[in-house]
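Before any comments, here is the structure.
Missing here is one protein chain; the remaining ones are kept as they sit in the complex.
Labels run A and B following the written order; every chain starts at residue 1.
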Amino acid sequence: MSAFIAMFVCAWFLLGIGVYGLMTTHNFLRVMIALQLMVKGALIILVVAGYLTEQFALGQSLAITVITVDTLVMVIGLALAVQVKTHKGTLNIDEVINAEG
Amino acid sequence: MIIILLVLTLFCAFLATQTSRLLHATLWLAGVSALTSTMFYFIGAWTIAVVELSVGAGLVIVLVVFVITMIGDEQQPVQIKRLPLVLIVFMLLFILILTVPLIPFSSTIDLPMLDSELWQNRELDLLVQITLIFAGVLGVLGLLRASDIDEKTEAVQTSNKIRPTVEREAIS
Partner (left out) sequence: MTILAGFIGLPILTSPLVYLLGHQSDFHRKINSRWFSLLMFVVLWSVWFGIAFLLESEGAIVFSVGMIRLRMDGLSFLISSLALLLSTLTTLFSFHDIEGQTSEEKYYGMIFILIGMILGLVCSGDLFNLWVWFEGTAISSYLLVAFYNQKADALAACVKYFVQTAVGSVLVLFGIGIVLIQTGTLDLAVIKPNASPLLTIAGALFVMGFGVKAALFPNFTWLPDAYAESPTGVSALLSGVVTVSGLVALLKVLSVVMGSQEQWSAVLLIIAAFNIIIGNFLAIAQTEVKRILAYSSISHIGFILLAFGIGLITHSPLAMRASVLHLFIHGLMKSLAFLAVGTFMYGLGRKSSQQLTINDLTGAAQRYPAMAVALVMGLLSLAGVPLLAGFVSKWQIFIGGIQSGSGWIIVLMIFAALNSVFSLAYYLPIINALNSKTDEVRWQHTPQIPLSMRLSVMTLALLILLLGIFPNLIDWLINPAGEALFALFL
């Protein structure tokens, strides 16, 4: 039982580390890495939620769906990153965003 | 056992945001994926452990490394910013103090557990995922396309523009 509580706490801390990573970086790829960390936290909390309510299969199927969808989002983000680097020359978010009006 | 895994996971995650080289950050992210997958295995959620390991520590890392080699590795100086860290820690403690005591205790759960059929009740999620994969592929193809205007359509466009002015000159 305490294992589940510990995992619950860990998931929130992963979210916190992800948000901290988002706020302290300027590189778009690091932003994506921080997003992935947050998604890992969400996965843990979904699986734990499934276990705590005695619906093991539900938690896992939710988590698999999240893995699929967020991998897709990651792939689109990477394609976007490639295009931004090609046309803007930099992946620095401040420069990318502030250059326009 | 799980506590050790948890502490290691948080350690790897924190390093993933702090290292100066992008490639190292990706490797720490792979570490987080592997440790999360091990945690799932120890609970007994074997299916998701396998999927998380192959996708999280496999597919995503390979893709990011591929993009990094295409784009170039940018270095970032390591500095720990106090204010965001303090804010986040306070928010987390606030949330955890509120929520953890309310988690429903159940004495019948012990580790590990077997899982039954996964998709039986959530077929609609599966169908939407398939559509999303198609949408994602279309999106990536569209984002990465090289945009040069077809010569024929350009000719049609310019002829459309010339025609009304020619008519106007003919009238006047």
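One rule holds for everything that comes next: contacts are C-beta pairs under 8 Å (C-beta built on N, C-alpha and C of every residue); 3 or more make two chains touch, one makes a residue touch a chain.
Since this is a predicted model, take the numbers as computed values, not measurements.
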Check: shown chains touched by the absent chain are A, B
Take the complete complex as the reference. Which residues in chain A touch the chain that isn't displayed?
11-12, 15, 18, 22, 28, 31, 35, 38-39, 41-42, 45-46, 48-50, 52-53, 55, 58-59, 62, 65-66, 69, 72-73, 76-77, 80, 83-84, 87-88, 93, 96-97, 99-101
For chain B, residues touching the missing partner are 95, 98-99, 102-104, 120-125, 127-129, 131-132, 134-136, 138-139, 141-150, 152-154, 156-157, 160-161, 163-165
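By our rule, only the chains that are shown with their structure count from here on.
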If you average the CA atoms of chain A and of chain B, how far apart do the two points sit, in angstrom?
5
Residue numbers on chain B that touch chain A, as the complex places them
2-3, 6, 9-10, 13-14, 16-17, 22, 25-26, 29, 32-33, 36, 39-40, 42-45, 47-48, 51-52, 55-56, 59-60, 63-64, 67-68, 70-72, 74, 76, 79, 81, 84-85, 88-89, 91-92, 95-96, 99-100, 103-109, 111, 113-122, 125-126, 129, 132-133, 136, 139-140, 143-144
In their shared complex, at which residues does chain A touch chain B?
1, 3-10, 12-21, 23-27, 29-30, 32-34, 36-37, 40, 43-44, 47, 51-54, 56-65, 67-69, 71-76, 78-83, 85, 91-92
